[in-house]
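One structure coming up, written as structure tokens, with questions to follow.
Here the complex is missing one protein chain, while the rest keep their positions.
Chains here go by letter, A and B, matching the order in which they are written, and residues are numbered from 1 within each.
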Amino acid sequence: MDALFSRNFSYRAWFYGIALIGVILLPIYADISGQRNLISFGMLIMSFAMAAASLNLILGFGGMISFGHGAYLAIGGYTVGISVANGYTNGFGHLFLALVLAAVFALITGAISLKTKGVYFIMITLAFAQMMFFGFTSLEEYGGDDGLIVNERSDFGPLFDIENDKVLYYVMLGALLLIVYLIYKIVNSRFGSVIQGSKSNEPRMQALGYGTYQYRLVCYVISGVMCALAGVLFANYANFVNPEDTAWRTSGELIFMVVLGGMGSVLGPVLGAVTFFLIAEYVGDLPVVGIYWRIYFGPFLILVVLFARSGIDGWLGRYKISADAVRHDLLMAPGVKRFLATAIDVGILTALSWILIGVVGLNLMELPKEEYHADLIMIICTYFVFGWVFVNHFIFPSSYRRGSVGKLIMGLRIVSADGRTMTPAQAVQRNFGQLLNLGILLLGYIGCLIDPNKLALHDDLAGTRVIVRGSEDD
Amino acid sequence: MIKKLAIATAGATMFALPAWSQETVKIGFITTLTTPAAVIGIQQKNAVELAVEHIGGQMAGMDVEILFEDDAFNPQSGRTASEKLANDPDVRFITGYIWSHVMLASANVVLDSGKFMITANAGASQMSGEACNENFFSTSWENSQIPRAMGEVMNQRGVESIYIMAPNYAAGKNMVEGVEATFNGEILGRDMTRWGADAQLDFSAELAKARASGAEAVFVFYPGRAGGAFVKQYEQSGLAETTQLYTVFTVDGISLPRFQEAGLNAVLGSYNTNYWSPDMDNAANQRFVSDYLAKYGEYPAHYAAQAYDMVMLIKSAVEAVGGDLDDMDGMREALRAADYASTRGDYSYGSNNYPIQNFYLREVVEDSEGRWTNQIVSTVYEAMENPYIDQCPM
Partner (left out) sequence: MILLITQLINGLQLGILLFLLAAGLTLVFGIMDLVNLAHGSFYMIGAFIGATMAAITGSFLVGLVLALPLAFLVGYIVEVTTLRTLYDRHHLDQVLATFGLILFFDTLLQLIWGPVGVAVVLPDYLNGFITLPGDIPIPTIRLLIIAIGLLVAAFLYYLVVRTKMGMLIRAGASNRTMAGALGVDIKRLFTLVFGMGAALAGLAGLMSTAITTEATIGMGNDIIIQAFVVIVIGGIGSIRGAFVASIVVGLVDTLGRSYLDQLLKLFITEQNAETAAPAIAAMLIYIMMAAILFFSPQGLFPPKTR
């Protein structure tokens, strides 16, 4: 065996496979552990995952940056809400109505919007969403600004009794898989190649005789209809619809989910939605600094845009280095030294966070000051910690230093498999791999012990090698 | 005390120390801690912390833990936060709620979980009428009560015509309905302005219309920052010289320090109605107001008083059942009795679990230290029944 993980081994397939099993088993785990919240949380994420996936069809594959996709979520939701308020509870009827309404809305707005390009397209889609926003807020008999409480869930017959949260959970999961599958089919069809072609080179597609405008319009409508489906299910999950869904912040968040997960990847937006909500939920729950989670999220967004454009889905694939360029003369670092190097890094981080957050931050907070200034100090302390992580694990390794402080002390270097300094993208992917490794209880480190190249999971993903200093010099 | 607890929890989570495991009374408190509307949420949080301090952090010998959650002034976030609390088996009371829309969005998740829901501000009329629930209580009022009182005040003062302005959302509409229900004179115009995340703060067009209408008085409801914006423009437009200003929920302990800072003299001497006032002469209120002033350096507004009362009300219920938190019926009975020292003095609950209480006319005055505050002028309604009580099936 040349390497523990053969070249054909696909982390992506394994990752999604395990994740799917996890998602299927989640309600059972929630029952056993008594954490009912997990089911709701799962449904919330799946609603937005569907919406983000549908947005990705036009955004990632079609290059149409819609800043008004939230409108379709609201169309789906309000169809259910208004129908139920009028005593009409047939779920199939809701679905039919919502999808038709979304298609009509998408057809009209798309026909107008697609005449424009670039930022004008962004703005005009936003304008339509804003109109919907003010439209829904004026529906006084249906709650207006307050949103509309949906007292009953859609009735899909006894087979799919979605009044039961668990049934709804699996219905949503099914719908999500269906949407992903449809997008996959569309993208890989002739239709899909015209859409993708008109993104990169529209004149060429036109020269080939394709009416790109019509193709894009159809794609825009399909995407809107899919998002309305998400809206129908979302309203059923939340028992509540709200004009805020059409506001530009929701649409902006959807775009972020797509980019974070990986544009132009069918499953990427799903991962993006999961990550977005995990960040919002868990960072938002941190004591003291939690309610200021946006101050971390903002810079994180910028970093993702600057350094991590391939998105999470992209990081799950191996970083491509051509086989010829891979150097076989690199002297791999011994496991003990690697362990010590990691221990040094972890030690520094622990000491730093203990001093800054534990001692400085918490003591300063005890001072009788205006509360927010104490919070500011706390935030600054955490910023130092995060800043250190960023410098030590991203800037240093991808610069001429070629390693974190721990590695430098132990006389080790991290380089790309071709002997060069890591690119920023590799550094991102390596760090992501380490997170993944934490998630699977450090199983990925087994490679360090038994693989001939001593490749841990994150090294293999990012195409990096941990070597003894100097062995990469020619 | 609570802050120390919060820090202790902070330490505990960060360094994975074991948390205490003794039984506690857990109370969820949903309020607005971010966005500019956080000024109200922070007053409520302060008041709750003061109340916990006043009761020594204990109810029936058990520690009290308040779980503050932020609704970000957004129904969706508020609902998510409510759902989280509703799914926590240790939380017995879910309280707070400044905004009607957040409360309405959260009501079914909380009430379906079988926990007590106590609003410490939001007064959406539905909850006191058709949507009333045996586990739903209020320490505040129903939206339209306060403008109803104001309509009555204007009748008494012989106002013949008014111009109405309010934001275009549930509470805004309730306010307008309220004043229209009792005011006997002529309503010369009505403007509902844009509200929400993108609220309208420039009222030039509306003020010009009000002036052109020739109304004798202007009635407004503008909570939060819109209140300051309105009063300033009202003054700048010169309308203050020809018309009288009557407000509800616009001029209170939260906005007054800022009005004073901004030099908006038009509010001095202006009238508003409320169920409570910082100068009310009862022991509970004196203690609350003076300690609040000492601790936080400003007068509490009614938002704070309601939040403070909420803690005391829960304490009375928990102690009535001897700390047996599973005795829902017993606690419900005790809540309904309202047997505690409220900052508003004694009051009782109607069959819809809304207070039956007095409403007062208040005037903005300068206190002995030069701070602007509200002071009671007269009683408008005594033991006012909730106007929607007949629609409540209970």
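Here is the rule we go by: a residue touches a chain if its C-beta (ideal position, glycine included) is under 8 Å from a C-beta of that chain, and two chains touch if they have at least 3 such contacts.
Since this is a predicted model, take the numbers as computed values, not measurements.
The hidden chain, counted over the whole complex, makes contact with A, B. If you put the hidden chain back, the residue from B:Met192, B:Val248, B:Met331 or B:Met384 that touches it is B:Met192.
Only one of B:Asn46, B:Thr95 or B:Asn168 touches the chain withheld from this view, namely B:Asn168.
Screening B:Arg148, B:Lys232 or B:Arg362 against the full complex identifies B:Lys232 as the residue touching the chain left out. Only one of A:Leu38, A:Ala85, A:Met131 or A:Ile409 touches the chain withheld from this view, namely A:Met131.
From the options A:Tyr170, A:Tyr213, A:Trp248 or A:Phe386, the residue with contact to the chain not on display is A:Trp248. Looking at chain A, the residues touching the absent chain are 59, 65, 67, 112, 115-120, 122-124, 126-128, 130-131, 134-135, 137-138, 140, 248, 252, 255-256, 259, 292, 294-295, 297-302, 304-306, 309, 370, 372-373, 375-376, 379.
By the touch criterion stated above, the residues of chain B touching the omitted chain are 33-39, 42, 168, 190-194, 197-199, 201-202, 204-206, 208-209, 211-212, 225, 228-229, 231-233, 235-238, 258, 261-264.
The criterion applied here is as follows: only the chains that are shown with their structure count from here on.
Residues of chain A that touch chain B in their complex: 34-37, 40, 44, 137, 140, 143-147, 149, 151, 238-240, 242-245, 247, 249, 286-288, 291-292, 353-354, 357-358, 362, 365-366, 371. Chain contact summary for the complex, chain B toward chain A: residues 4, 6-7, 9-11, 13-15, 33-34, 42, 70, 74-76, 79-80, 83-84, 87-89, 100-101, 104-105, 107-109, 124, 168-170, 173, 195-198.
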